[in-house]
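Input: a single structure, listed below in structure tokens.
A single protein chain has been removed from this complex, and every other one stays in its place.
Moving on to chain A:
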């Protein structure tokens, strides 16, 4: 790890101010992704702002009937919250399908959204990677691509976003709330929060330098039956090959977001009109324009079958 200085922020605005003053600064929350990457010198902050003492660890009801989840709420506590289990089961399920008990006890809501890709070349500092080192090239294209994206890719990057939680947040239409050093707040719809790689895969979100996430807001419950089905190489403690977050209503309408297929949680609202007609037409519309590689082409039929199994359970 490279040397760094360390401070504890006392308010969100103070944290944001410290970050905008100091170009080499990073926030540290649970630390489970940042420290991993710092050990490999993929992240090299010169200053760490510890945001654990800010009191953003509460889940509160909003006047609109939704929930306001503090940025520092741990994944374990969010998944275990009674209101989340009852009204936003897809979110509980997604969190519980991710990582391990020890990691979920540390991982935070904001940190989870901002975790970085698991592309093997991103982790291998001996290889070119546009995301790690802009302009150096993409080793994945033409390389080992089994776990990588099938849609929304670019010539510069074909990585996926690894979060399970974010996929559920996308299906639930969550909003990310941020604050800047001068106190201005922004509300960023989750659909606009994560970006596609384009020719700047190192820019992953709509956040600007110094932006500090204070909360993630859920709208009133979507009702229906809620599912998070994750397909992976082992039964637990592994990232998704493909995952399906779904909210299915009695009449067969609903919403679907996919994990493991793109640089962001993948949802195509217009395609959801096909849902009552079944998984085949729905997935064809959701993954319309997919450009898989020969190694990850299996993800397309896998996504369809995973959705089919969710829809069968929803009916049953």
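Everything that follows uses one rule, which is that a residue touches a chain if its C-beta (ideal position, glycine included) is under 8 Å from a C-beta of that chain, and two chains touch if they have at least 3 such contacts; residues count from 1.
Simple rule for what comes next: contacts and distances are computed from a predicted model.
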| item | value |
| --- | --- |
| Chain not present in the shown complex, as UniProt names it (candidates "Aldehyde oxidoreductase iron-sulfur-binding subunit PaoA", "Rieske (2Fe-2S) protein", "Sarcosine oxidase subunit gamma family protein" or "3-isopropylmalate dehydratase small subunit") | "Aldehyde oxidoreductase iron-sulfur-binding subunit PaoA" |
| Residue of A:62, A:100, A:125 or A:184 touching the missing chain in the full complex | A:100 |
| Which of A:5, A:125 or A:184 contacts the chain that the document leaves out | A:5 |
| Which residue of A:35, A:141 or A:207 touches the chain not shown here | A:35 |
| Missing-partner contacts on chain A, residue numbers | 1, 3-6, 28, 30-32, 35-36, 39, 48, 50, 52, 76, 79-80, 85-86, 89, 92-93, 96-97, 99-103, 105-106, 235-237 |
